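This report refers to the structure that appears directly beneath it.
Every protein chain but one is kept in place in this view of the complex.
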Amino acid sequence: MKEIRVAIVGAAGWMGQAHTMGYRIQPVVFGTEPAVPVLQTVVDVDEGVARDLASRYEARQSGTDWQAAIADPDVDLVDICLPNNMHYEVALAAIEAGKHVYCEKPLTMTAAESKTLADAADARGVVTMIGHNFPRNPAHGIARGFIQRGEIGRVVHFRASMHVDFLADPDIPFMWRCDREEAGTGAVGDIASHIFSLVQYLIGDIESLVADMEIVTTSRPVLEGFNYGAQQKVADDAPRRDVTTDDIVTLLCRFAGGGMGTIDVSRVATGQKHAQNYELYGTKGALRFNYDHVNRIQVYRVGDPPSEQGFKSIDASPEHGRYGAFYPVANFGLGYNEYKAIEIRELMEAVASGKPAWPTFRDGWKIMQIVDACVESSRTRRWVDVLDF
Amino acid sequence: MKEIRVAIVGAAGWMGQAHTMGYRIQPVVFGTEPAVPVLQTVVDVDEGVARDLASRYEARQSGTDWQAAIADPDVDLVDICLPNNMHYEVALAAIEAGKHVYCEKPLTMTAAESKTLADAADARGVVTMIGHNFPRNPAHGIARGFIQRGEIGRVVHFRASMHVDFLADPDIPFMWRCDREEAGTGAVGDIASHIFSLVQYLIGDIESLVADMEIVTTSRPVLEGFNYGAQQKVADDAPRRDVTTDDIVTLLCRFAGGGMGTIDVSRVATGQKHAQNYELYGTKGALRFNYDHVNRIQVYRVGDPPSEQGFKSIDASPEHGRYGAFYPVANFGLGYNEYKAIEIRELMEAVASGKPAWPTFRDGWKIMQIVDACVESSRTRRWVDVLDF
Amino acid sequence: MKEIRVAIVGAAGWMGQAHTMGYRIQPVVFGTEPAVPVLQTVVDVDEGVARDLASRYEARQSGTDWQAAIADPDVDLVDICLPNNMHYEVALAAIEAGKHVYCEKPLTMTAAESKTLADAADARGVVTMIGHNFPRNPAHGIARGFIQRGEIGRVVHFRASMHVDFLADPDIPFMWRCDREEAGTGAVGDIASHIFSLVQYLIGDIESLVADMEIVTTSRPVLEGFNYGAQQKVADDAPRRDVTTDDIVTLLCRFAGGGMGTIDVSRVATGQKHAQNYELYGTKGALRFNYDHVNRIQVYRVGDPPSEQGFKSIDASPEHGRYGAFYPVANFGLGYNEYKAIEIRELMEAVASGKPAWPTFRDGWKIMQIVDACVESSRTRRWVDVLDF
Partner (left out) sequence: MKEIRVAIVGAAGWMGQAHTMGYRIQPVVFGTEPAVPVLQTVVDVDEGVARDLASRYEARQSGTDWQAAIADPDVDLVDICLPNNMHYEVALAAIEAGKHVYCEKPLTMTAAESKTLADAADARGVVTMIGHNFPRNPAHGIARGFIQRGEIGRVVHFRASMHVDFLADPDIPFMWRCDREEAGTGAVGDIASHIFSLVQYLIGDIESLVADMEIVTTSRPVLEGFNYGAQQKVADDAPRRDVTTDDIVTLLCRFAGGGMGTIDVSRVATGQKHAQNYELYGTKGALRFNYDHVNRIQVYRVGDPPSEQGFKSIDASPEHGRYGAFYPVANFGLGYNEYKAIEIRELMEAVASGKPAWPTFRDGWKIMQIVDACVESSRTRRWVDVLDF
């Protein structure tokens, strides 16, 4: 049984937990071939936190020094769950040490940095992957199948949105995602990048776009030790700090392969705990997805008889992608954590075979080009070409 | 019982039938005060058609001469159901003859024409109304009430779409809506104007926008005597004619009162027989509407307890607007024709009282400014100010 | 243009208005052939009310004497919108006077009375129809088509429900529907009969059943002049009167053609303004309907490829039944009033041709047999055969 030994750097947060769950259930769900992941070490700046995590996550070791973890000959794969502004440095070091790299999104602070990473990984021959797990939902695989088999025809119009409200309340304290220095961007890098990964998975490249971005809540109270979800009470006289990242991004685009797009994304969409939707209209058919029916794709075919036209709802089932590894019948409930597990399965196969699997850092570079294009278009109030970034 | 005597000009189409149904059920649904409409005459270019319509619609007369109808002292209100490029001439003549005017949308071919009509109507002191009946749905009245009472707070983001597929099939024959000379524009004037009327009803004015428009099917076969819905077969060697009006319009905008908008509209949205949606995110709450639940508004309030947050679905009922005139209980089914009947009720009250009712021709002018702004923005690939049109 | 002259007896309520709207739009929607209805007279016990209604409804006359209306040689069709316990006497008199009869549901107080009416109508050769308008929804016509063409196979299980809450509040005053002497039964006759009419339209006869009925609110305050919908306040010390009709009926059944059924109906279903659903599972396919998507039927076919199985949502469109008489595109919104108009169209064709149209009084008798069977089964706590009633 071949082992792939993993070091999680920045293991303490939500992603650290999600990745660990994904590693632990790999052999149970997918079997022991071609390889199984083992948690070699978990790294956190706080030594006690790292030690506790090692216990909870059954890691062989823990540590506080990411450079040591990268240098460790017993580490095959570096898994980066750090804040955005640390991705570049750690990923580059890992690549240069010859380690495979798995990095949370967005890949870097700029498209240029992402390109450097992609080039370095190719030069060094290591496997890379970005944690865009939403497209792993087998329902999107159904959609992609229809598109690739030509059953939808040429793409005419694609609409997509992702709306959440974790920053809708203007009294939510300042967090690192609000700071351009640490996060790079706001909604566009953090959330719209999910949609951009779906676009890449389903349709391909965006050629040009015009975007509008807005900071809706321009300052937020500062709360020491604030931890999202902890519901701490902010004092009325708490100092406030300027928010420097976008709360909303809306954009129109044209796809490289033809067709128009409309995408809007918000982290201040009052009431939307987690909404994600798309509609794709083609010359021969149409597809719809709504996260409220997360397991389902709706498909319409032009060729149906006039009296029987309509959208058919297809639930992901053992017939579709890796769904059957989890459940023998449809509609039993896959979610974010299962998408992570599927992503890790793809990563394990890539590392074991040495063959890249989507989305590599080069794919991530293309997504970062779109992010940078949005920022520039919003600043200049004009259409921009994505390839210019 | 005061009568308001109506002449329908261009009575032969769908709108002629819809308006007539609206007139005929007025006293049954709303009673005989302050006035009841009577169909004085129906006008069509074809004398036989006009005579048959007079019989079906129980009109007192019929005719082929719209100028005669306008001049008739027994006509109080001129109802214009003609193709777009005739609206301006007929409406202006009717206003100048001192008649009240009810006109289907879009009001004219350009914003400038609309302004001329609005000015003329004000000068002459006649009542005008445009047939934007969708906002008459009592569900939108529920939404408007929440907004006007301040329960949604400041508008942060408004997304809306209207998608239909009556031109999705590239073999549907050329119709007048495909011709810029006759229709002015395509999806933007014919369909997006519905959304613009909802924006005006719910939020107010659009300040600036950037739009993208596309003719997806660039030519269509010509079929003599083609009548939409008739399913005639087009010969493979039928001559084709260039389509000169837009099939899709997508736009980003900023509202005069603040907040961002995303609107997209298509008449080639494969599979969408009639889709209409909006979401409005505010600082204190949110609203959602989906034509699939046409009678329903979903509302979210920030102030709900953390464990009980969610969208509440409110069905239009006798508590809301004019719903109760139709049914004593909620959710029994109002549709397009009932919205027309409510619109006509508003019109009857306006004519009887001499007080204008939304949307007047001046309101329609503002909608045409948005239409013209979309055309210009799409041509120049830049943001434009709506007030420049 | 052939006229069918109608007398509405009991014209003052909701049904009087709904029927009148249906009559008035007949020629507009369906044309003037083979006949058009005209309102000859409206009858109400109160002379002033009757006169006002004649004005609002544009009836030629009004009156207070239903026997005179029946005797009037200028009346062709008697339309009965009276309380349940008057249906039998008036309908029998009208039949015996050789008039066609259109009667609201439930047809009579007992199945035996209904049989008498059906026999009398056959003997006299008059056309009869009961106002079960819900099945006129073209969506149900789509369902029926699938069943009749054998595409669903043999019926295995049919589930249906209708839930409303107009009596959920125990402080709603006593109304005639609460009184067994006047209404016969409660939910079973008033509401479940709608489901029974759908069963008859889609599947056929019920062979045997076991039912459970309950009076949930056993007494209600008495309010003089109470009018449903009027929101009058009841004094705390108002006298109370015993409710003697069922609030809920639930039942299991077996169909004459095979297959099992589950039906439940309530008028105290808190929060359900108007819910109506069914699912039909067959050996070759399945159908689903939900009044929340009132225009839509979902169909599933066993023969679809494994990876493309799912329910397809078909919206009623001009391809389906009489939908196209109202709108040239799908999903524009038909509701209860339009179903009435379609029902009246069927009635006009039946009267003009002399050929019966579903549901005749004989069809209504079968529905009353089911109602009586429910009452008996609930009383005796055992399965009963419907043909015994």
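Note that the chains are named A, B and C in the order they appear, and that numbering of residues resets to 1 at the start of each chain.
Definition applied: contacts are C-beta pairs under 8 Å (C-beta built on N, C-alpha and C of every residue); 3 or more make two chains touch, one makes a residue touch a chain.
On a predicted model such as this, the values are computed, not experimentally measured, just so you know.
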Which of A:29, A:92 or A:112 contacts the chain that the document leaves out: A:29
Residue of C:122, C:212 or C:346 touching the missing chain in the full complex: C:212
Hidden-chain contact residue, picked from the options A:154, A:273 or A:381: A:273
Residue among C:268, C:329 or C:371 that touches the chain left out of view: C:268
Residue among A:190, A:247 or A:338 touching the omitted chain: A:338
Absent chain, residues of chain B that touch it: 142, 145, 298-299, 306-315, 317, 319-320
Absent chain, residues of chain A that touch it: 1, 14, 17, 20-21, 24-25, 27-29, 31-32, 55-58, 164, 166, 228-229, 273-274, 291-294, 315, 317-318, 324, 326-338
Contacts of chain C with the absent chain, listed as residue ranges: 156-157, 159, 161, 163, 168-170, 210-212, 214, 216, 231, 248, 250-252, 254, 260, 262, 264, 266, 268-273, 279, 281-286, 300, 302, 306, 309-311, 381-383
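Criterion: only the chains that are shown with their structure count from here on.
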Homomeric contact chain A-chain C: same or different residue positions, threshold half: same
Euclidean distance of C-alpha centroids - chain B vs chain C, Å: 34
Mean-CA-position distance for chain B and chain A (Å): 41
Interchain centroid distance [CA atoms averaged], chain A/chain C, Å: 54
Junction residues of chain C, two or more chains touched: 315, 317
